[in-house]
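What you see is the complex with one protein chain gone and the rest in place.
Here is chain A:
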Amino acid sequence: GYLGDATQGCLGGRWAYGEHAGAGGADATAQLGRKVAVVDYVEPSPRGTRWGLGGTCVNVGCIPKKLMHQAALLGGLIRDAPHYGWEVAQPVPHDWRKMAEAVQNHVKSLNWGHRVQLQDRKVKYFNIKASFVDEHTVCGVAKGGKEILLSADHIIIATGGRPRYPTHIEGALEYGITSDDIFWLKESPGKTLVVGASYVALECAGFLTGIGLDATVMIRSIPLRGFDQQMSSMVIEHMASHGTQFLRGCAPSRVRRLPDGHLQVTWEDRTTGKEDTGTFDTVLWAIGRVPDTRSLNLEKAGVDTSPDTQKILVDSREGTSVPHIYAIGDVVEGRPELTPTAIMAGRLLVQRLFGGSSDLMDYDNVPTTVFTPLEYGCVGLSEEEAVARHGQEHVEVYHAHYKPLEFTVAGRDASQCYVKMVCLREPPQLVLGLHFLGPNAGEVTQGFALGIKCGASYAQVMRTVGIHPTCSEEVVKLRISKRSGLDPTVTGC
């Protein structure tokens, strides 16, 4: 077998090395001459879907979902177009195959790009499924049965997570798919039941509806747990008014394939206790993700995991229970499961290990955006969390409903376009959180996340002159507090 002697090893393509190797001062390998190997292997999904280098984000996460979200948004723009003078005969049909092919081709080009970047930086890449032999050595079997042993001074575990299957439900594993599969389907999923209330569930249901498919979301309890609940209920409200169906308070009990090939799903309405059924072409499970730690033989290296979540326990330096083994990304207990967080954590870790830096990753005020049909961007605390931490009396929430200018001519409904800023009540009213529901929420939220990082106060944000006419200017125009009880509907220019 091959015996590597890399000074640093990486397990899992989730840690997209190329992403941060280009960032200023971070390419420890190139600059510091370290010998690095990346070991990545994608276990095919139960449906048999597999993909290349780059991890979840590139292959079965952010990238394909944002592209399919964009396809759905374009559908909305096509409907807007006649209002703006474009003579397009409606309705315009959508071809899944064409979209999927385009998206998949882009993802493949990214896989290729990652490989090239690793090569350029002289990072050895092994497409093998590896597990620990001891605390300095991992082992895997290459195609053709050749066993490869790799040893390294430092090992970073970045194996990420995979969608959870509700294996206790009859037919779930057999007939259901997950986000690992949806983006790689060659044929349209047709009428789809999405089970779950995670952002993955809502995003998928959102774009499926947007490209003209019949999509239903089954939610057992609350949607977007962990997010601001007022905002998440508005997200649902918007989706419901734009064609996505919701089965609230329901839990599936079994999935069967009918003779005609359709899937019959049986569920229980938990409020009435009654059983109900429906037929679908596709059932998509989006009920959460499990960390990919079980096959790593972590016990051989002595790396501790959480008994509840199986996620790896780390300290603030991303160090595991074994001094030279680190973990970053979704596989780590208590971290936000976000690509940019993983990238930055990886970059900072490498800078600490080889660049003489002592900068720690700051996991506070991480901005994120849910790409539902009406996008929801947020940074900092939810209103509930702010109240829990500081007390109702010490929290001031400024909010506004607004109408994006582009919605006017298009005759779109803006009932759910809404922004709120959660602040401390005492001057200078530090901003604790920002929540933005509307078009381009991601673009809007990013800069304000910077502001919050700079310790923005309400007064400072209000002193910022708006950019007219944009949606983001609504943030710097927030004048109505919830406490005042005044109508937060923005009128006029």
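Here is the rule we go by: contacts are C-beta pairs under 8 Å (C-beta built on N, C-alpha and C of every residue); 3 or more make two chains touch, one makes a residue touch a chain; residues count from 1.
As a working rule, contacts and distances are computed from a predicted model.
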Inset, instruction - Quick one: find the hidden chain's UniProt protein name among "Tubulin epsilon chain isoform X2", "LRC58 protein", "Thioredoxin reductase 3" or "TBC19 protein". - result: "Thioredoxin reductase 3"
Inset, instruction - Check the options A:M344, A:C417 or A:L432 and report the residue that touches the missing chain. - result: A:M344
Legend entry - Residue among A:T369, A:S382 or A:Q416 touching the omitted chain: A:T369
Inset, instruction - Write the list of chain A residues that the hidden chain touches. - result: 19, 22-24, 57, 62-63, 66-67, 70-71, 74-75, 77-78, 80-89, 92-100, 102-103, 106, 109, 211, 338-341, 343-344, 362, 365-369, 377, 405-406, 408-409, 440, 442-451, 453-457, 460-461, 463-473, 475-476, 479-481, 483-484, 486, 491-493
